[in-house]
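Working notes, structure below.
Every protein chain but one is kept in place in this view of the complex.
Should a chain be cited, it is by its letter among A, B and C, assigned in written order, with residues numbered from 1 in that chain.
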């Protein structure tokens, strides 16, 4: 059932130790900073986090990592000029990394939401990221078997929600939001606006409310 | 390169004998009737047609089938109260049928456009439509291996196109259009309106112009 | 567990004082009303073509049910009439329908992702046969000259969290459609969770086939019609 918590802290209160948490965003665009801060506050640990990166600077996901809340990262691009907290944990052997080509990451997340257990894709074929993975020739090309990535919780950011939980996004801040919303058992969304049901044009809704559990307005 | 033929006949002129042709539509909604009639006129034969159904009444795809242009149908729901032309050809052994659960049909079409060679899905597991197919247990469920369906040509219907080939659809007429546009080497679209580039809101475009080759306005 | 009729007339009284909640078999509309009332408020539901479509007539606005149609829509409203009819707005049965506030449209792969990804709370389907373990047969008679057509039946049967079947318990020839093992080709394996029939509501699951309520017959009379072992469900099991 859809609910509308008053605060981000209330929204994330149910996230438990050991959960797999998908966090939307690419760079700062679409990052649900307030929900990540609330996740920090709520104290959940031993998290597996799915995000394109592994935290930047001294905010958001980087703080979760620094504070030892994340036992494993599933991401495509952990190393950045300002990923020092991840870098330190990784070199210290205190965080596990599953490195996934970005398109495989997106497709594996999409697969979870779409009821696909696994798929074959040419991306990564013949590279060290396919080592130990099943391969076969399909459509005349070498392809690698990849499985769905499911999550307990998704934390995402959208622009506007209506009373049914339908969402629209803004520009490139859309990125992982729609597929993570579909892949998680419980999807929590921070939005800038909540409008009455019927105010969003049905042709333009990107994430139907069926994928959304909690919506919280962030100023 | 995108082009804007003056007529539907010009739009389909390049379709050759033996082509695999995807045709959009579910019921009459989204069916590109004018393009199908033009395909009839252009004389191409030995076609493999991918559509949800196998023609209804005495129009469109049903006529193509009646006239013996279709050697194989890939569809989910051929049998209808008014599918007499398909029924007759099928009983006479003059047309081949690949029957695919509708979700597998949609997902296999989507896979072709998305660079996925094949995937595992629970749909059909343990049924006669999975006979002879590879299966495995994934996410704790029996799943069946299905491969991408590629096409030479897609014939679809949209509401509006802009000068870059971007498309929007109308209500449930959207159905197979977007995924067929992506799965075919050459996508031909009939639209009700062509508007100047920039007139469609970038947030609401359903099929980006990269998937479109020819756009023809139909009155 | 004692099995007895409470002798109450009319349909289901909402209290499981006895397992027989109607003194006669339910008609199609009464059955649709019963299914509608059993749908948890706030659910996302897909109603199959034919008899299941009747359920939409009995959903109350307060239930806040969102209907999905496989051809690309959530928030489907009632059948369209008169000037509402729009050829671009149809349901899976190709019947013109309407759009409710909060509706959304999407393409076929996205629509089936909703079904296949386990996001629908309930789908309601017709059936030729249902087995004691919840196998469903509803797409093909298996007759050698039949032209098969499957549509979205397998995706719904496999994908929805709960699969409710609506059917008459017996064929015109008086043979039970609830069977030990389906003889018709399967639509899905072990997928049905409830069976709503004119004579009884059955729950299928790990505990075998349980009878929630009967209409116009006792459990003993029902057992005589059905070739699988039946037990009465506890009220908690509903």
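Quick note on the criterion: a residue touches a chain if its C-beta (ideal position, glycine included) is under 8 Å from a C-beta of that chain, and two chains touch if they have at least 3 such contacts.
As the structure is a computational prediction, the values presented were derived from the model and not from experiment.
Colleague: Given that one chain is not shown, what are the shown chains it touches?
Modeller: Missing chain, whole complex, touching shown chains: A, B.
Colleague: Which listed residue, A:16, A:133 or A:171, touches the chain dropped from view?
Modeller: Answering carefully, the residue with contact to the hidden chain is A:171.
Colleague: Please identify which residue in A:9, A:123 or A:160 touches the non-displayed chain.
Modeller: Of the listed residues, the one touching the omitted chain is A:123.
Colleague: Among A:9, A:76 or A:160, which one is in touch with the chain left out?
Modeller: Reading the full complex, the residue touching the unseen chain is A:76.
Colleague: List the residues of subunit B that touch the chain left out of this view.
Modeller: That gives, for subunit B, the contact residues 1-2, 112-116, 162-164, 166, 182, 197-198, 200, 202-203, 205, 208-211.
Colleague: By the contact definition given up top, give the residues of subunit A that touch the hidden chain.
Modeller: Against the missing chain, subunit A presents residues 26-30, 76-80, 83, 86-87, 90-91, 97, 99-104, 106-107, 109-110, 121-129, 142, 169-179, 206.
Going forward, only the chains that are shown with their structure count from here on.
Colleague: Just grab the chain with the largest centre-to-centre distance to subunit C, centres being mean Cα coordinates.
Modeller: Centroid comparison gives A as the farthest chain from subunit C.
Colleague: Which integer distance in Å separates the CA centroid of subunit A from that of subunit C?
Modeller: 35
Colleague: What are the residue numbers in subunit B that touch two or more other chains?
Modeller: 107, 121-123, 169-171
Colleague: Provide the list of subunit C residues touching at least two other chains, using ranges where the numbers run on.
Modeller: 99, 105-106, 109, 112-113, 115-116, 158-159 - these are the residues of subunit C that touch more than one other chain.
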